[in-house]
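Here is the structure we will look at.
The complex appears here minus one protein chain, its other protein chains still in place.
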Amino acid sequence: MGARILLTAVLLLAACDKPEIAPNATGGEAAARGKTAAERLGCGACHAMSGIWPQGTTGPSLERFAQRGMIAGRYPNRPDNLAAFLRNSSGTAMPTVTMTAAQADDIAAFLHEQ
Amino acid sequence: MRSETGFDPDLYQRFPTQEERPAEEEEELRRIWCAPHGWEYLTVVNNNYVGIFYLGTAFLFFLLAGVLALLMRVQLAAPLMEVLPQATYNQVFTMHGTVMMFLFAVPMVEAAGVLLLPQMLAARDLPFPRLSAYAFWAYAVGGLAFFASLFVGLAPDGGWFMYPPYTSKAYSPGINADFWLLGIGFIEISAIAGAIEIIVGVLRTRAPGMSLDKMPIFAWAMLVFAVMIIIAFPSVILATLLLEIERAFNWPFFDAARGGDPVLWQHLFWFFGHPEVYIIFLPAAGMMSMIVPTVAKAELVGYRLIVLAMIATGFISFGVWAHHMFTVGLPPMTTGFFSAASMAVSLPAGIQVFSWIATLAIGRPRFNAPGLFVLGSIVIFVTGGLTGVMVALVPFDWQAHDTYFIVAHLHYVLIGGMVFPLFAAMYYWIPMVSSRAMSERLAKWVFGLMFTGMNVAFMPMHLAGLMGMPRRVYTYLPGSGWDMLNLISTVGAFLFAFGVLLFLIDLARNFRMAPGGGNAGNVYGAGSLEWLPTELYSTRSIPVVKSREPLWDDPKISDNVEQGRYFLPRSATGLRETIVTSPLLAEPQYVQIMPGPSVWPLVAAIFTAFFFLALTVQAYMFGLASGVITVMAMLRWLSETDRPIAQDEVDIGAGIMVPTYMTGPRSHGWWAMVILMIVMAMISAMAMFGLAFLWSNQPTFWTPPALLGEGAPIALGYGLVVAAAVSSRWLHRIGNNWAVAPVLLAGLAAPLLTWLDIRMWSAVLAPDASGQGAAVFAILSLQGTVAAIGILFAAYLGWRALRGLITPTRNSTLDLACLFIGYCGAQGLVGTIFTRAVGA
Partner (left out) sequence: MSNSATLKAALGGWPPAVLDPAGPYAEPITRLAWALLLGGTAVLLIVLAALAVALWGKPALRKRLGGDRTIWIGGVVFPGVVLTALLVWGLWLTGSLQATAARAGEMRVRVTGEMWWWRVTYLGERGETVIRDANELHVPVGQPVLLELESADVLHSFWVPRLAGKMDMIPGRRNLLRIRAEQPGTYGGQCAEYCGGAHALMGFVVVAHTPESFARWRAERLAPPPPVSGRGPELFLASGCAGCHAIRGTPANGTAGPDLTHVGARRSLGAGILPNNRGTLAGWIADSQTIKPGNRMPNYKQFSPDDLNALAAYMESLK
């Protein structure tokens, strides 16, 4: 009886933790490259991100972007979806900015570290 | 020469006197020069107090402007920081420069003069104590109100030099620029008042026997400083007046589209601005020349060379102003001249530096607190001087101008040439006014932090400038390579600030104000007179001076002075007194009766401040009321001057008799009025320069001026004004009862002449239509202002005459009124002709 209570308690407590989103597989270096790319492509012209200038207000703030559920309200927020979105954002207000696949991946990593 | 005034120098042999002085003498001196209590601190005029208040206020501004600098450095520590948004940063850097230059640097050295000069010259006080009280209060109230503009977002943002067109109404529509313009007004008044005080004080109130070549170097430095203020400040006074008038009334002095010229401002500002930095440097160099001999325990090497060097610096510094304008597009011959002069001005500075090195070499220098700061000053100042020589070369300046290279240069020369000497001076002279000296142990830390911090902060800026970083930028882009340099600079700035903080802690722990007696004494063993035992009345008796370092050459002098064995061991008239002496050989001429505490300078100062502030915020009724009260307070103050004294002649010691009153060109009042006239003449000359400049640079906007022939009657009228003023004095001398009449009539006539002139010109030009019109009417307005003051003077003179206060022997007021009104006529005469001659 005591063991069952204990087990239930443990299971209940474990349920209190939020299920973790799959961790970012690409790591810190990509995020650093992504920050540089975001600066050089001028993403700050529309978006506010920590450590990037300017802090544009035309688009939504991207601070703590990793915690958001959706990208532009359309796609589940995962690094691979995000990279794809960066390369083709048609259907939203965000213009598609020409960039390489590597840049897109890196920026996605950077945003998931926000 | 053996004697300058006919005074027999053998009379000095009577001193020190031998007989015992009665005890009541000292009691009476103490009573006459009593200390203030409570509210009396506001009405005190004794330089011992006013000097300390002044120094404290100036140091406060140093700290405030320093905090602004720290804010700037935090913002610039990394690219694109958002600690200070763009508009705020622009206000902060403007205030940093303005407060440092106008509210700290000049007042600080002036305050040092107020406090130290009478002691060094063994005078009881400055010649015009109420004037220095007025200057201080106007500065303190006005300066604090001006600084407060930061907290309400109304601080100016045009840089400390406020170049139009950015600062014209079109691009600076708010009252921020007006705050600067009118705020600087206080400092201008303060500086001129102080300068008059110092010139008369240094030349006329020295201890008997202290001929010019025995005068402490600091006194020489302050003399040159004060003369430079008289010549340089009028230029910025006029410039600020013109810009304010342009903003308020739309007279286009600096508007190229209507025949004005933005470059006119630059000339006017820098004609003041460059001498300004030597105005700041020379007194500090003078302090260095006092401290180095004491630190080295050796007499100053090259005293005469240093005096010549200071005079040369003062002189040459008036010929270098356009080196701030090398990129404006001036012709090569012009820039070449200014380049040569700018290089030449470094020679006298080098003379002083090598004199200090030579003095250190023949002595036994100690690394005490003043000693450390003196050494630090030499190293930093020489570095700054070398970069100064670099930018004196035009092609290099074409790259370095308006970059951080210049920021580095200016801070090296100002911190090395003024701030470090200032800290040396504070450690050195605080024992004179505090019952406790500062901590030597802490001083080493203060020095270490400040010296290291300063170099870490500013050395990298040379490189940043060469890498392309311009001045006055609130941020910079990443990838420029300026990041690391700026970060290092910020660290250095905070190191420097910690040093200052330590100093403040030391100050709080040890400084206990002792303006009279009970001070910490001659801690460093100096040889000059300010280290004689003093009370609030300064020294008990005024010694005969025979050498440059009296305390070193006569070990008994302190005791003799305290026993009253020299001049004026008592108050001869029962009032505050000091001896007025001749300018070259300091022979006693007369006793000056000096005022005690008075509320009128305070009232006048506060309402002067209110007047300027009211104009800034456009509260015109309040401004008018304040102006009226100011004038009334000043008249009330003046009415206390020039009063009859019971005794005509008094014994100032050992049976030597001198008068208690002096009239004519030997009186200190006459000297003050002449200096004031020079100031007014310089303002007028600058206005005329403005007219000539606009004519030569904007000829397409010129219309033929009013006719010289038609202006002749007005010119003649002004000539008669001058004649009337002269004749009044002459009539008075020969005992005529109607002597006052001509100058009174002249004082009333002068404004009428100005009004006629204005009417004549209004038919030809409009002041808001062209630069020419604006400049002509500016000259007319100046004339009108002088004439209006002349009416006041005439009315005051009339009142005094009616009260019977003008007698055959007591006629200083008449003299001064004649001088002023005569000047008014002369200025009008020149102006009437000049305005019609330019471009005719």
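Here the chain labels run A and B in written order, and each chain numbers its own residues starting at 1.
Rule of thumb we're sticking to: a contact is a pair of C-beta atoms (placed from the backbone, for glycine too) under 8 Å apart; a residue touches a chain by one contact, two chains touch by 3 or more.
Here the structure is a predicted model, which is why all the values come from computation and not from measurement.
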Among B:C34, B:L212 or B:V382, the residue in touch with the chain that has been omitted: B:V382
Touch with the omitted chain, as defined above, among B:E26, B:E110 or B:D261: B:D261
Touching the absent chain when the full complex is considered, from B:L29, B:A221, B:L360 or B:A497: B:L360
Touch with the omitted chain, as defined above, among B:P165, B:G596 or B:P659: B:P165
Option touching the unshown chain, where B:Y474, B:F693 or B:Y718 are the choices: B:Y474
Sites on chain B contacted by the missing partner chain, in the whole complex: 85-87, 90, 157-159, 163-166, 171-172, 256-257, 261-263, 298, 301-302, 305, 309, 327-329, 332, 335-336, 339-340, 343-344, 346-348, 350-355, 357-363, 365, 375, 378-379, 382-383, 386-387, 389-390, 392-403, 463, 465-482, 698
Residues from chain A at the interface with the omitted partner, ascending: 37, 39-46, 54-59, 92-99
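Keep this in mind: only the chains that are shown with their structure count from here on.
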Rounded Å distance, chain A centre to chain B centre (Cα mean): 63
